[in-house]
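Here it is: the structure, laid out below.
With one protein chain removed, the remaining protein chains of the complex are shown where they sit.
Chain nomenclature is as follows: A and B, assigned in order of appearance, with residue numbering initiated at 1 for each chain independently.
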Amino acid sequence: MTQSIFSWLDERLGLTAIYNTVLDRKVPKVNWWFTLGSASLFLGLLQGITGMLLSVYYVPTPDHAYDSITFIMNGVQFGWLIRGLHHWGASLLILTAFIHLLRVFFYGAYKYPREFTWFTGVILLFGALGMGFTGYLLPWNQRSYWATTVGTEIAGTVPVVGDFILRVLRGGTDLSAVTLSRFFSLHIWIFPAVIIATVITHLYLVIRLGISNIPDKDS
Amino acid sequence: MGSKYRSPTIDRRSFVKIVTALLGSMMAAVVGLPVIQYFISPALKKDVSDDWISLGPLENYPLDIPTPFHFTLTRVNGWERSSQSYGAFVLRRPSEEIVVFSDVCTHLSCRVSWDPENEEFLCPCHAASFDKFGGVTSGPPPKPLNRYEIKLEENQLFIHFREG
Partner (left out) sequence: MKEEQKQEYKRKYEQAKQDGVKFWPDIIYKDLLMSFGLFILLVGLATFLGVTPQPKADPSDTSYIPRPEWYFLFLFEFLKFIPGKIEWVGTFLIPVLAVLALFALPFLDKNPLRYWKNRLAGISIMGVIVLGMVGLTIRSVITTPKQEEVPIADTIQEQIILGQEFYSVYCVECHGPDGEGGEIAGVEGLEGVVLKSISSRDEMYTRSDETLEAIVAYGQQDLGMPPNGLAYGGELKKAELEALVTFMRYTWDDRVDIPEDAAAARAIPEIKEGEVPSYEVHISRIAQRYCISCHRPGKENNEYLMGTYQEILTTGDNADNNMIAGNLDSYLIQCITGESIFDPETGEEIIQQMPPTKLMREQYIKIFEAWVLNGMPETAVEAELLTSEGQTE
């Protein structure tokens, strides 16, 4: 029975082909440092899940952002866990992604034929930093308000167009409801869309080119 | 390292399968079970209001005419504090019997109003009507208008308000 369902599905979805190309392939022997890429992916997925859950109660307006987070922490069961995972997951993700980058650098894995994989990886690192920067404002507490004030101010020091960039980031001269709303949109829609597309490309390249091997003394 | 996991009954591949399933379901459980609570806990919290509300001296209410009274209660819903308005009709019978109706239609919770010409309560939503004593005279409502428990203290009228 199971067998016939499987073969019916396999004929239409090509499950065996996927299994053969993705899972049942030969790869070089590698060490534990090579697990950090998948660890970053895992943490990224967890961020996605906890982020979606936080959006059940979070409201991106200056009137209610802080209170809604207080409600998540005190009023909802396990709200502290979901927010705690999201908060710490962000830091851990930056850390694993950065060490992953250092590993790739140390083994020269960005060289032929994986230049483009490196390229997508750097995009992902900056995507994660962008998520960190925009997400930091959302709790609308003193720390986030003043850090973002200074952070956007830094962008404002760019010669000639600085003031323009500052106003675009903040949606006006001041850090306001408009800023919070656009940071929220960037944080839950725009950055994730870019990141998901880039992750897919990154993974496709890893499967297509195979994971790099640990270089020997002559290479 | 493959040989380490080899045993007469279980090969490496099945071992990894079992570990994967085990750790995977552990993580799913650690996140998944709290998530259920996370979603439903606001629904389980009963916000109970239980209060005697003063409607003022009895003389304020004319005899035998249902007279509206409004009161406001502040409620905390999540991160929002809001004032909700409630309405009641006070009917003082010549026999000194006092009845206080809620103005919420028992059909779909629209607010009823008193029509003095036809001497009936009218619900604007589905054209229902109730008589002076709250009984259904026409339309879909399943039961008469709700009555509040009342008490009199030094000629002051109170109703017992409960919700939740």
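Here are some notes:
To be clear about the criterion, a residue touches a chain if its C-beta (ideal position, glycine included) is under 8 Å from a C-beta of that chain, and two chains touch if they have at least 3 such contacts.
Quick caveat: nothing in here was measured; it's all calculated off a predicted structure.
Residue A:P62 is the one among A:G48, A:P62, A:G171 or A:P192 that touches the chain missing from this view. From the set A:V30, A:M52 or A:I190, the residue in touch with the chain omitted from the display is A:V30, counting the whole complex.
Against the chain not shown here, subunit A presents residues 22-30, 32, 34-36, 38-39, 42-43, 46, 62, 66, 70, 73-74, 80-81, 83-85, 87-92, 94-96, 98, 102, 105-115, 118-119, 122, 126, 129, 132-133, 136, 139-147, 149-151, 154-155, 157-159, 162, 175, 210-211, 213, 215-219.
Residues of subunit B in contact with the chain left out of this view: 12-13, 16-17, 19-20, 23-24, 26-27, 30, 49, 51, 71-74, 76, 81, 83.
Rule of thumb we're sticking to: only the chains that are shown with their structure count from here on.
Note on chain placement: the centre of subunit A and the centre of subunit B lie 42 Å apart, centres being C-alpha means. Taken in their complex, subunit A has these residues touching subunit B: 46, 49-50, 53, 56-57, 59, 64, 67-68, 70-71, 75-79, 81-82, 85.
Residues of subunit B touching subunit A in their complex: 31, 34-35, 37-39, 41-42, 78-80.
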